[in-house]
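Of the protein chains in this complex, all but one are displayed in their positions.
Note that the chains are named A and B in the order they appear, and that numbering of residues resets to 1 at the start of each chain.
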Amino acid sequence: MQRENKLLFKNGTVVDPERKDPQQGDVLVEDGKITSIGNIDADGFDGLVVDVTDKIVCPGLIDMHVHLREPGREDEETVETGAAAAMAGGFTSVCPMPNTDPCADSSEVIHYLKNRAKDLLVDVYPIAAVTKGRAGEQLTEMGDLVKTGAVAFSDDGDPVATAEVMRRAMEYSLMFDVPIIEHCEDKSLAKKGVMNESAVSTRLGLPGIPGLSEDIIVSRDILIAEFTGAKLHIAHISTARSVALVREAKKRGVRVTCEVMPHHFVLNDETISAYAPDYKMNPPLRTQADVEAMLEGLKDGTIDVIATDHAPHSVEEKEVEFLYAPFGIVGLETALGLVLKYLVEPGVLTLSQAIAKMTREPANILNLDRGTLKKAATASLTIFDSRATWEVDKARLKSKSKNTPFHGWEMQGSVFGLYNKGMWWLADREDG
Amino acid sequence: MDFNRKHLLGLEGFTREEISYILDTSESFKEVLSRQIPKVPTLRGKTIVNLFFEDSTRTRISFELAEKRLSADTVNFSASTSSVKKGETLRDTARNIEAMKIDMVVMRHAAAGAPLYLTQCVDAAIINAGDGQHEHPTQGLLDLMTLRTKFGSLDGVKVAIVGDISHSRVARSNIYGLQALGAEVGLCAPPTFLPYQAEQWNVEIFHNLDEALEWADALNVLRIQLERQEKGLFSTLREYHNLFGVTRERLERTGKDITILHPGPINRGVEIESELADSECSLILDQVTNGVAVRMAVLYLFSGLQKQAELKEKSK
Partner (left out) sequence: MSTEEKLTELVDAAGLKRTITRLAHEIIERNRGVENLVLLGVRSRGLPLAERINANILKIEGQSLPLGALDVTMYRDDVYQMIKQPQVQTTEIKFNIDGKTVVVVDDVLYTGRTVRAALDEIIDFGRPTAIQLAVLVDRGHRELPIRADYVGKSIPTALVEKVRVRVREVDDIDGVFLIKPGKEN
């Protein structure tokens, strides 16, 4: 990794979410800003020239839903190891959720996180809690939190407990025009469920989390967003019905957006048949019909964002009975590969559409100065080879935790390098 | 026949031939139980650990008796799930078992899939003695043995399972086993006691006990877990008994001889009338005897397969 103020990326395939098709060309970065895209003569250029022939050059990828476990569970992940995982996965920005210990409900914690990330290449944009201690009662000091750097509010891990509190939170958030990100799960229906309630859960004898528990909170919050006029972002959408609810709400003009995780458009609940805890996450893997609804929602634009819900857990915690294992899988390092293989390759999305859902869209939702290749924009770039393949090996993940269901899977697309915050990083080529 | 399963985790996927073979073998072991000295040296030198993470006096005693009747050395390990959760993980327990050179593990666990998980950690043969709400294969087998004795063949015999199907591992093992042997299965319960998409099993579903009785040749009456009442799955015991309690009067109304099974322990006067449980229609005590025989057969059949697989490898 090196500091570079002047770089010329020569001969790349430039994917700008604003344009329908990729274009062949060069990207010039000066003083940390994009100054020119097109055919740029390298002769006489006194900065660093990087040959990116056959590589994709796009805005730095943003993962608007991760868990970095800091503060509190540094044994599972830290800002630093999480950032390393993000880089390996091609992300230049990540938004950690506030369910840490202590909870990110005060400007001290937000400040701490920003400070921990200041020398890293990766931008860390924290999401603060909606309520104190995510307990669903008292609103956090949103004004102070936004000033310190919080980009959104969420009680993720849990839904905002009651409709009343959600109404107040949304009303209050209007002052800052930041979104409330909701983990949609009616706890009274989900109870102690550990997987999707389906024919499979019935067969396996595992308590189910009905899709209904997600749909009910999605409905509730859409109605509250409609009523208040606030920005609502549905985290990790997973059911066909919820996608339909968001689709209808968008048509009515409700300010609602949503995100999907790669595992929810790649895997279905049949994969749990071996009771492997690496397939346990919340929301759970749903049915194939839901998976297809995710693809449809991505295609028609109902689903705005692809994020990962990167949720590191220690081996000790995860290597137990399925029933007792914690929810969550790591996702930063496999997201791009899954998007290319399961969305772009089969033509669900064009490369440019897929990139938009990992750059421009999250940036717009969170009001970030990122996700674009516009002239004079802050230079944040991800460069990858979309044709290269590699095999996921748990042991080689940069994340401190190894809980992935994709161990042994062949991934498409390998990260070549990242540029962010004035730093140029060339990915390790050890994987060949 | 070539019986080459290494573990008994559930009856799902078992063929008619495999189940018949286990039941035939069970009949042979049942004879041992009627002897003056009801003990054979078959498993001499084999060490079996009964790993019970959940209380179950009946199943554990039945297995223990079966093991002793076969001359195996047995070790009992009981631990409430909560204390295990606090301390040693299942993986640690498994490593200990491995180090103690145990041949077979009989396992009862509150978590569905725990026996499968154990097979990934140890070389010993694993016998599932009930995992969460998943399966209880030896209970299923003993029910099948009892019904087979009564009906000769189970082809076309209609068996209705009455009660909390949703939370019942016994129901699941029964469904798979009965269907493998050609029986028709009905489930009779309030909708709150039926698991999501129970129709995937190709079963008849009844919400009315009298209709189920009209249909059935035999009933397997499940125990009502009283704590379900608190969870709002049914209102009161009185209401449950009124709607789903099996009584002599209701049986007599059908004008048929209906055979009754119950995995025990019985809540007398709730899911079944006390007098009926002790009547000639009830095969409940046969189930208990058959339970030991079935478990002996299972222990015998699964005791040598690991070793035999190795021998097969060597002989190649």
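As a working rule, a contact is a pair of C-beta atoms (placed from the backbone, for glycine too) under 8 Å apart; a residue touches a chain by one contact, two chains touch by 3 or more.
None of these values were measured; they are calculated from a predicted model.
Visitor: Name every shown chain in contact with the chain that has been left out of the document.
Guide: Displayed chains contacted by the hidden chain, ordered by label: B.
Visitor: Of the listed residues B:202, B:236 or B:315, which contacts the missing chain in the full complex?
Guide: B:315
Visitor: For the full complex, which residue in B:19, B:187, B:284 or B:301 touches the chain that was left out?
Guide: Missing-chain contact among the listed residues: B:301.
Visitor: On chain B, where is the contact patch with the chain that was removed from view?
Guide: Residues touching the hidden chain, for chain B, are 2-3, 25, 27-29, 31-32, 35-37, 39-42, 297, 300-301, 303-305, 307-308, 311-312, 315.
In the analysis below, only the chains that are shown with their structure count from here on.
Visitor: For chain A and chain B, let me know how many angstrom lie between their CA-based centres, rounded off.
Guide: Taking the average C-alpha coordinate of chain A and of chain B, the gap between them is 46 Å.
Visitor: Per the contact definition, I'd like the list of chain B residues that touch chain A in the complex.
Guide: 12, 85, 89-91, 109-114, 116-117, 131-135, 169, 172, 195-198, 200
Visitor: Sort out for me which residues of chain A touch chain B in the complex.
Guide: Residue list for chain A touching chain B: 197-199, 201-208, 210, 274-275, 316, 319-324.
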